[in-house]
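Reading through the structure tokens given below for one structure.
One protein chain is absent from this view; the other protein chains keep their places.
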Amino acid sequence: MHPSPEMQREMLRQMNTIRRFEERATQDYLAGDIFGVVHSYIGEEAVAVGVCSALEDGDQIVSTHRGHGHCIAKGADLDRMMAELYGRETGYCKGKGGSMHIADFDIGMLGANGIVGGGIPIATGAGLAAQMDGKGRVAVSFFGDGASNAGSFHESLNIAATWKLPMLYVCENNRYAANTAAAATHAQEDVATRALGYDMPGVIVDGNDISAVYDAATTAVARARAGEGPTLIECKTYRWGRHTERPSQAEPRPANEVEEWKTRDPIPRLVEALKEQQGQLTDEEWEEMDREILARISSAVAYAKASAFPKPEAALDDVFSGEVA
Amino acid sequence: MHPSPEMQREMLRQMNTIRRFEERATQDYLAGDIFGVVHSYIGEEAVAVGVCSALEDGDQIVSTHRGHGHCIAKGADLDRMMAELYGRETGYCKGKGGSMHIADFDIGMLGANGIVGGGIPIATGAGLAAQMDGKGRVAVSFFGDGASNAGSFHESLNIAATWKLPMLYVCENNRYAANTAAAATHAQEDVATRALGYDMPGVIVDGNDISAVYDAATTAVARARAGEGPTLIECKTYRWGRHTERPSQAEPRPANEVEEWKTRDPIPRLVEALKEQQGQLTDEEWEEMDREILARISSAVAYAKASAFPKPEAALDDVFSGEVA
Amino acid sequence: MPKITYSDAGTAALAEEMRRDPTVFEFCTDATESLLDEFGPVRIRTTPITENTFTGMAVGAAGSGYRPVVNWRQVTFGFVAMDPIVNQACKIHYMFGGQQKFPITFRAAVGGGTKLAAQHSQSPYSMFMNLAGLKVILPSTPYDMKGLLKAAIRDDNPVMSFESNRLMGLEGEVPDEDYVVPIGKADIKREGIDITVVGIAWMVQEALAAAETMDKEGVSVEVVDPRTLAPMDGDTIRASVRKTGRLLVADEAGPTAGASAEIISLATEDPETFKAMKAPAHRVCALDTPIPYSPVLEDHVFPNRERIAEGIRAVLSAR
Partner (left out) sequence: MPKITYSDAGTAALAEEMRRDPTVFEFCTDATESLLDEFGPVRIRTTPITENTFTGMAVGAAGSGYRPVVNWRQVTFGFVAMDPIVNQACKIHYMFGGQQKFPITFRAAVGGGTKLAAQHSQSPYSMFMNLAGLKVILPSTPYDMKGLLKAAIRDDNPVMSFESNRLMGLEGEVPDEDYVVPIGKADIKREGIDITVVGIAWMVQEALAAAETMDKEGVSVEVVDPRTLAPMDGDTIRASVRKTGRLLVADEAGPTAGASAEIISLATEDPETFKAMKAPAHRVCALDTPIPYSPVLEDHVFPNRERIAEGIRAVLSAR
């Protein structure tokens, strides 16, 4: 299914929002306004946006340590995201979570996760809930090539396939797990091949081509909603930055490899595609969109800065949820 | 590779020793002389014996909760096995382990294991040690169809394939994990298919045909010793008894299924095969072999009964191994 | 009142809550027949042997509006599932700023006496007590089992229900009507004035037996059952110790950093209780070894009524 021009423009807006958000988060992290760690999603925007564009509001996703892109693609509020990174009480998690733990249950974003592979069973549980609800919802598990080696991947895929859960397993294969090349840790290159062991479709797509991602996701969502079970979608992609934005973070990847992948930037690819479609995007419109997005990010930062830090004693709140006795 | 007649007779002796050992262990368990739990290997003898016949003395195996057959096939001493089941100080583990924890490191039997899937990484570690030693040893991981769904299976196979470890992964697919049918927990019937995801040979054999098992194991051992990496061998087999020998143990399997599998008994199959080979086995020889085995089992029981229980204070020994400071 | 076993009281609790609330369902590797018959395979969900994943799935299902009950059978098998417990379930409500509740009940049998050796005979409840965000219960009678487990299932938070292997066959009176035993409240199982014995699970029963013995020796023993290990009801324990002036803790687990150490600390840290103590507190626990198989060895490792009685005499003779 090819996305309509309006949808493509919305995809472009979302991808560029992620790009600009990550640039700003990195900058403010290095300036000391954001704490802990930031894992940037730059370079992989087409995966989150392509998949989430194929979803409805009620559908659910579970993310990873590299979660900002998934949040934005699922429709999270930039103010509350930025406030969380800034550790403010107006943040999504009241300052308790930070970059690796943003969630918005109202929009079906069930949380980033600091444990590699830890989110896959959680997503599978959401998929089971969707099946039991019987309302046609689907659940999506995003995870990296590194996570595809973890036991939870195997256990979850087998369960989902056996029970025909309405699920998408989206492997963001960016060829590295932290400093370790996937080639050194995978018996074979394609994670999608593993789907065969579970009698599940395993699809490989160019993760930097948003139409291809959207297309594969749409097919998988339809299959899931029809009760035919899960699909594994492997998106071949690449992160532009190092594993984290820590100044001390190692960069073992060859410079030419990084440069080569930057030429496959999903954003200009979509810009060009839209421009080629008679009248769907002009340079001016694109520049204007980018300006709007930058302004939106600035206002999110302003919101965060204007928000108070939580009171120290708030650390004692939310350990437990209110009782039913 | 077809086993020689002498080897086939030895295989027959081992299979029948397992059969008679399990019969006696069950009987003595029900009589209250053996404690805890007993998982009988009856019906699956061709797997342990077929695989271990393809091994050399220095090779190592790691077993499961259903471990007596693997011990006997690897050459464990029946006296010390029976004494362990009887909880005596002369047992393999001085009475500390019991049925689920018999090991004999001297013969390369690295232990039974009460955790489903728990032994697979341990075997893989032995395989890594074998590779690092460089002496051409191989390591074998035995596990059930149930264990093939556990994360450790996936993680271990991927590592072994990536590092080309000298390993055999032997899945004893007896169609049930405790009371649960494999059909209800596996997305597809054949565990061997999962090998594809790791670019590893995945072989299916009739686990009740000892020549077939031996043949597959011999090929896999040669591959492992040649540095070409691991093989997954799925042996289709069946246990005759219930999951455990507890009188309260449920039996959800259809009676006709059990009966049908009993007609595929690996022991008479080998007896017949030997008889068909001119002069390799006569009915008298076979009866004599069985008598000898029964006598050997009786003497193991006598040994166990003549052995003392450990002193209560021995419970405090062996918590730690002697220090090197 | 009908008499049923500790084990059946657990099954009854789950069945009653499943009848009451359609969002309650169970993950297990081995279904209890009566539950499967009544509720069917969608709600009594037999899984592959994947404790890590079905425990993690419970987190996702809880976050999507369900109240899963995760049954590992033996706690041993739960060690495969520690990431979803330690890193996810008990932190997720807090980490996400309280935006979603995660009502999950984990059930796990603990303790020895089964001659199943070290892996299958474990009492590691103290490992879970230091995890903020997790409640931990451990009943000692059929009545408490049903009431606490029902409270756990209704609780909006992750609750670890440990259940004693030794007590599975114990019979006791259990009302047919709906009731809950509140989480976080200790129970005085026997009143006395000379020494407080805090017992855990099976050790409550053994302490009651030891109290009978001591009664004949003219010693009046108060037996306190914490019932909930986290949050622990320090008030009830301290009040008892202030009354008797002496404390013995009996636990089937080993002593080191155990529930027993926490109970001693809760008492002795409190200035008023400390002042009231006439003798040092004392632990009667399992020996500090893995659990061996052979009956003579296993019996030697575990505490029992005789060792509790000996311990009581020791505390009373200390001055």
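The first chain written gets the first letter, and so on, giving A, B and C; residue counts start at 1 in each chain.
Everything below uses one rule, namely that a contact is a pair of C-beta atoms (placed from the backbone, for glycine too) under 8 Å apart; a residue touches a chain by one contact, two chains touch by 3 or more.
Everything numeric in this text was worked out from a predicted model, so none of it was measured.
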Subject >> Omitted chain - touching chains that are shown >> reply: A, B, C
Subject >> Residue among C:129, C:183 or C:309 that touches the chain left out of view >> reply: C:129
Subject >> Which of B:121, B:166 or B:241 contacts the chain that the document leaves out >> reply: B:121
Original post:
Of the listed residues C:219, C:241 or C:259, which contacts the missing chain in the full complex?
Top reply: C:259
Original post:
Among B:3, B:67, B:97 or B:166, which one is in touch with the chain left out?
Top reply: B:97
**OP:** Could you tell me which of C:87, C:213 or C:304 touches the chain that is not displayed?
**Re:** C:87
Subject >> Absent chain, residues of chain C that touch it >> reply: 52, 76, 79-80, 82-83, 85-87, 90-91, 94-95, 117-119, 122, 124, 126-127, 129-133, 230, 232, 253-262, 264-265, 268-271, 273-274, 277, 279-283, 288-290, 292, 318
Subject >> Residues from chain B at the interface with the omitted partner, ascending >> reply: 60, 62, 91-97, 101, 103-105, 110-111, 113-115, 118, 120-130, 132-133, 139, 151-152, 155-156, 158-159, 162, 317-325
Original post:
List the chain A residues touching the unshown chain?
Top reply: 35-37, 87-88, 93, 95-98, 100-101, 113-117, 146-147, 149-151, 177-180, 184-186, 250, 309-316, 319
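Here is the rule we go by: only the chains that are shown with their structure count from here on.
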Subject >> Inter-chain pair with the most contacting C-beta pairs >> reply: A-C
Subject >> Centroid comparison with chain B (C-alpha atoms), farthest chain >> reply: A
Subject >> Cα-centroid distance, chain B relative to chain C, in whole angstrom >> reply: 37
**OP:** Starting from the mean Cα coordinates of chain A and chain C, work out the distance between those two points in Å.
**Re:** 40
Original post:
Which chain C residues reach two or more other chains?
Top reply: 47-48, 50, 52-53
**OP:** Send over the residues of chain A in touch with two or more other chains.
**Re:** 151-152, 155, 158, 162
